[in-house]
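My structure is below; once you've seen it, I'll send some questions.
Then we have chain A:
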Amino acid sequence: MTTGTIGRIVDFVLSPHIFAPLIYPGLLAATLVLLTLIWAERKMTAKVQLRYGPLYVLKPLGGAIQLIADAIKFMFQEPIMPRNADKWVFALAPVAMMAFTIIPFAFIPAAPGFVGVDVEYSLPLVLSLSALIPPLILATSWAANNKFTLLGGVREAFMMVAYEVSLFIAAFAVASYYGTLSLSKIVEAQSVPGIILNPIAAGVFFVTMLMTASKLPYDIVEGEQEIVAGPFTEYSGILYMLVMGASYMELYVLSLVFVELFLGGWKPVIPALASIHPAFEGISLFIKAYLVLLFAVFLRSVYARYRLDQALEIGWKKLFPLALLSVIWSLALLLVAGGA
Partner candidate 1 sequence: MAILDKVKEALEPLGAKVEEVRPGYITASISVENLKKAAQLLFNLGFDHVVSVEGVDWIKDNEIEVAYHAASYEPELHGVIVKLSTRVPRDKPELETLIDVWPSALYPERETWEMLGVVFKGHPELKRLLLPPDYQGPPPLRKDYKVPEEGFIVDLTRKQ
Partner candidate 2 sequence: MFCPLSGLMMVGNLEEVARKATRWLVEKTPVRSLKDWAIAFSLWPVHLTTSCCGAEFAAASNPRFDAERFGFLPFISPRQTNLLLIEGTLTKKMARAAEIVYQQMPSPRYVVAMGACAIDGGIFYNSYNIVRVHELFPVEEFIPGCPPRPEAVARAIIMLQKRIREGRTAFKV
């Protein structure tokens, strides 16, 4: 054990209460995800489209720091406040949005026993915190006082009620099988990955995850071909960076939850790795979540956008019954297997 002031600082930083929200899986890792994921998205899309994608900004690494350049540009760009906007809401909603995507990291366990705030109800807590973002999007759309943002806000309101219900039910279908609402306990109890036990819930959760983060084919809220950038039309500079980042962060949070619910969480694919060093468990969670993210953004190069009414129909007529079915499936499994 290290001693002295430095030792205490290191211990303090490495303690889960600080390390989890600030470094991993929290802010620092999330920023890394943000910076690399958008680049990876652009590169993947470019690959499908027979192009190079970002390149010359750092040629040896295939333009890997493109997002850093974009971020710095946004930082030094003039932030425009529209004259008719509600100034406080307009400026603070993106900040709050970012905050609500970061807070869940305190409750998401990153390794066995390694969690910022260990609560029994971490699953509903994380989901509810991410459910706070749509109202903030509504707030931005209202504050910007623009016709396109208003339409985007209405779309978000419609979409929210369509996906949020199915998202929660699918998550609780899994929780009811394991008999706990704590993410860490769910992971501990998972001897077989949840995606095999309850594929319906996994499917519903994944699709609603795409809807939540408004990724293709459900990027209806930001439907640029109809309503420019939806609720974010008026944002510029650093505020736009925040709102754009928030949707990716939300996707990251939900993909962490997805991995913990359905892909065995931090348990490495090769179980022997875990015994080498406990850090491998955290890395394993990260890699799994990153692969889920990559798959989610890869859909961009395959699908077009659904129409609003079609997406609502999918939400209510397909996903909602499927989510209910997944609950029944879980209960049936409980009956057959006699509990996990």
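Basically, a contact is a pair of C-beta atoms (placed from the backbone, for glycine too) under 8 Å apart; a residue touches a chain by one contact, two chains touch by 3 or more; residues count from 1.
How were these picked? Simply put, all candidates are chains of the complex that A comes from, given by their letters.
Remember, predicted model here, so these are calculated numbers, not experimental data.
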Numbered candidate touching chain A, per complex, among 1 or 2: 2
Complex contacts: residues of chain A adjacent to candidate 2: 42, 46, 49-57, 63, 66, 68-73, 76-80, 224, 228-229, 233-237, 240
